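First, the structure itself, so that you have it in front of you.
With one protein chain withheld, the remaining protein chains of the complex are depicted in position.
Chain nomenclature is as follows: A, B and C, assigned in order of appearance, with residue numbering initiated at 1 for each chain independently.
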Amino acid sequence: MVARAAREIAPGMVVNLGIGLPTKVVNHLPADFPVCLHTENGMTGIGPALSPDRADRNLIDAGGAYVTPVPGSAFFDSATSFAVVRSGRLDLTMLGAFEVSETGDLANWKIPGKFSPGAGGGIELAQKARRVAVLTTHTDRAGNPKLKQTCALPLSASACVTRIFTDLAVIDVTPDGFALTELAEGTSPEDVQRATDAPLSIPDAPIPTF
Amino acid sequence: MVARAAREIAPGMVVNLGIGLPTKVVNHLPADFPVCLHTENGMTGIGPALSPDRADRNLIDAGGAYVTPVPGSAFFDSATSFAVVRSGRLDLTMLGAFEVSETGDLANWKIPGKFSPGAGGGIELAQKARRVAVLTTHTDRAGNPKLKQTCALPLSASACVTRIFTDLAVIDVTPDGFALTELAEGTSPEDVQRATDAPLSIPDAPIPTF
Amino acid sequence: MRLPDKRTSIEAVIAHIKDGDSIMVGGFGVPGTPMTLIRALVAHGARDLTLIKNDANEPGMGIDHLLQSGQVKRLITTHLGLNSHAIGLMNSGALEVEFNAQGILAERIRAGGAGIGAILSDIGIDTELARGKQVVEMNGTPYLVEPALRADVALIHADTADPFGNLAYVATAQNFNPLMAMAAPLVIAEAERVVPLGELDPNTVHTPGVFVDHVTELPEITEDYAVVRR
Partner (left out) sequence: MRLPDKRTSIEAVIAHIKDGDSIMVGGFGVPGTPMTLIRALVAHGARDLTLIKNDANEPGMGIDHLLQSGQVKRLITTHLGLNSHAIGLMNSGALEVEFNAQGILAERIRAGGAGIGAILSDIGIDTELARGKQVVEMNGTPYLVEPALRADVALIHADTADPFGNLAYVATAQNFNPLMAMAAPLVIAEAERVVPLGELDPNTVHTPGVFVDHVTELPEITEDYAVVRR
C-alpha cells in the first residue's frame, strides 16, 4: 500500500507526508524523482532519514525523526512553513486517519476521553493542502472499519479527503460516496465492502490490483 | 536646532529619523555613541551617508539616500521593518511637520489639492513610536505658523507629538498645551509666541538657550 | 529525490501575463526593483494592469515605464513622492491610485502569502486612511479590517537564486520582495546570479523556492540598476 501511495506523487509536486505510515512513502520514490518534500517544522527538500549515530541534532522532521537535506533545501520559521500550506503551495498531503467519511471528512487528531494530545499541524494540512490523501489500515486494531458514512470523532477538516490508500484497496471519495478504484493483490471487492462501514461503488470493469 | 535635537537621543535608543531635516541629526552624534538607527525600507544600524561615487547601489535609506552599514547592522523585509515600529521597539522617531496642534496632533503627509503623494511609513511612525518628536522650521516658507491650536490638514496621527524642535525654540506638548522649554540663542519668548498660533506657557524661571 | 528545475527565459515567463492582470512588483526605490522583467512587460504590452508596488520609482525608471506606456489602470502603493509623472497621471484621473500605510501594505501582502484572510490593525484608525474600511471590535477595542492582498503575478528581483527558485536578497534590495514572492500563484524571479543547486546555504535562503514558479538569470546588470545621481 505504501508503494502504491508513492505512485500518487507526480513529478514536480510539493508534498507533505504525515507522521506514521505516510512518512514511509518516501522510501518508494526513485532517487532522481523531482519532488519537493515539506515538513511543518520548517524545511523543504527533505532527504533520507538517519540513525541517531549519524544525525544532526538540529535537523528533525515534524515527527521527530532525524533527516538530511538535499541540494537546494531551505530552512524557515514556523509561520513561513504554514504559509506554504495555507497559501496553496502544498500540492498533496498524505495523512493518517482514525476515521474518514464518505463525504471526505477526516478525523485524525482526537479520541475524546482517550487521546487528546492536540492537533499540531494536522488541521491546516487537512484543510488547506490542494489534495489530501489518506494512508491507513482499512480497519483499526480491534477490526472496526475506519471508512464510515459519518465520522463519530471530532473532525480535522470536513470534505477534504479525495483518495484513501489502505492495505485492502484504493478508494476514491466521489460525490456519490466511496468508490473502489484498485484492489490489493488477493483481496475481493466483497472483502473491502465487509471492512467498510458505508456503501462502496464497485465498477463493472475489471479492477486493477496493486 | 539640529544639534539640539541630537541631544534628545539617549544612549541605547532605537531611533528612526524621518526624511528631510531629521536625517541630518545623525551628523551631530559622536562616533562612538551607542544607538541603533532604523530605516523603514529594512535596516537597523545605519552608518554615514555616501556620495553616489562610493555608494552601494543596493543600500539606501527610506529617503533614497545612499548609506553604509555599521558593525552589527541587519537587513530585513518591509513587514519586519514595521514590526519594529508597531511592536514598540522604536524608542524615538523624529519627523518633519506641516502642522502640529497643541494636543500633539501631527499633520505631515498631505495638503489636499496641492500635495498628496501618499503617507509612506509616516502614519505608523507617528502613531506607534514610543516617543514622537518633531523637527521643523517654526513657520512655513510664507511665514505661517506650523504650531497651531488645531490642525487644518489631514492628520498623520492624533496626540502623538511630545516635543518640537524648531529654529526658534524647544516646545513641549503638555496637558495644558504648548510649553516653551528652551530658546534659540538671540530669540525672545515673545518672538516664539508671535510665530505660534496657539497660547504658549512661558516659565517664570530663566529659559535655557541652545 | 531531487528538487525540480524552474529556470526559464524572460520572454517565456512574461508571456504568461494577460491583459487585466494584477501584478506585484518588488522594490523600494531602485534596490530590489525587477527592472529587466519590467522592461520585458513593456515589450509584451499587456494592458489594464493593476500594479502593487511600494512606490512608483522615479520618472523614467522602473514601473514608470509601464505608467508611461499606458499599461497601468490602477496602482496600489504607499507613496509617489519621487515620481512627479505618476502624481500627474493620478491628478488627471488617468491612473487610479490606492494608498496604504507602508507597513500595512507589507502586512496585507504577507497575509495573502500566508493564506490568512485579513489582519486587524489600528494603524490610521483616526485618519482619513480609515475611510470606507470595515471596523471590528475585539475586547471592546475597534480595529480596521485590512484584507489580505494577492495578485495574479509577482515580479521579484533577487541577488542569488538556485534552479529550484530559492532566493537570497542583499542589503535594502530585500524590502517587499520576500513578501510578494509568497503572495501570487505565479511568481517570477529575476536573479543577478543563478548558482547550482546546493550552493545556497539552506539557512540563509530568504525566499524558499517552494513559493517560486520561474527563475531567470539576468544576462546583464544594466544601467537601470545603477546608483541614481540626482
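Keep in mind that, in the parts below, contacts are C-beta pairs under 8 Å (C-beta built on N, C-alpha and C of every residue); 3 or more make two chains touch, one makes a residue touch a chain.
Just so it is clear, the model here is predicted, and its values are computed rather than measured.
> Can you list the shown chains that the omitted chain is in contact with?
A, B, C
> With the missing chain put back, one of B:2, B:29, B:159 or B:198 would touch it. Which one?
Within the whole complex, the residue contacting the unshown chain is B:29.
> Just to verify: which one of B:37, B:60, B:97 or B:195 makes contact with the chain not shown?
Per the contact definition at the top, the residue touching the missing chain is B:37.
> I'm checking contacts with the chain that's been left out. Which of A:75, A:98, A:165 or A:178 qualifies?
A:75
> Using the touch definition from the top, which of A:42, A:72 or A:177 touches the missing chain?
Answer from the full complex: A:42 touches the omitted chain.
> Name, in rising order, the residues on chain A that touch the hidden chain in the full complex.
Residues touching the hidden chain, for chain A, are 39-43, 52, 55-62, 64, 66, 69, 75-79, 81-83, 85-86, 116-121, 123-124, 127-128, 154-158.
> Going by the touch rule given at the top, which residues of chain C touch the chain that is not shown?
Spelled out for chain C, the touching residues are 107, 111, 114, 116-122, 134, 136, 138-139, 141, 143, 145, 147, 168-171, 174, 201-204.
> Mind listing the chain B residues that contact the chain we can't see here?
On the chain B side, contact with the omitted chain comes from 11-12, 14, 26, 29, 31-38, 43-47, 69-76, 79-80, 82-89, 128.
Just so it is clear, only the chains that are shown with their structure count from here on.
> On the document's contact criterion, could you list the chains that touch chain B and likewise touch chain C?
Chains touching both chain B and chain C: none.
> Going by C-alpha centroids, which chain is farthest from chain B? Tell me that one.
Computed centres place A farthest from chain B.
> So how far apart, in whole Å, are chain B and chain C when each is placed at the average of its C-alpha atoms?
For chain B versus chain C, the centre distance works out to 29 Å.
> Using mean CA coordinates as chain centres, what's the gap between chain A and chain C in Å?
35
> Could you say which residues in chain B touch two or more other chains, in rising order?
Within chain B, no residue touches at least two other chains.
> Got the chain C residues that touch at least 2 other chains?
none
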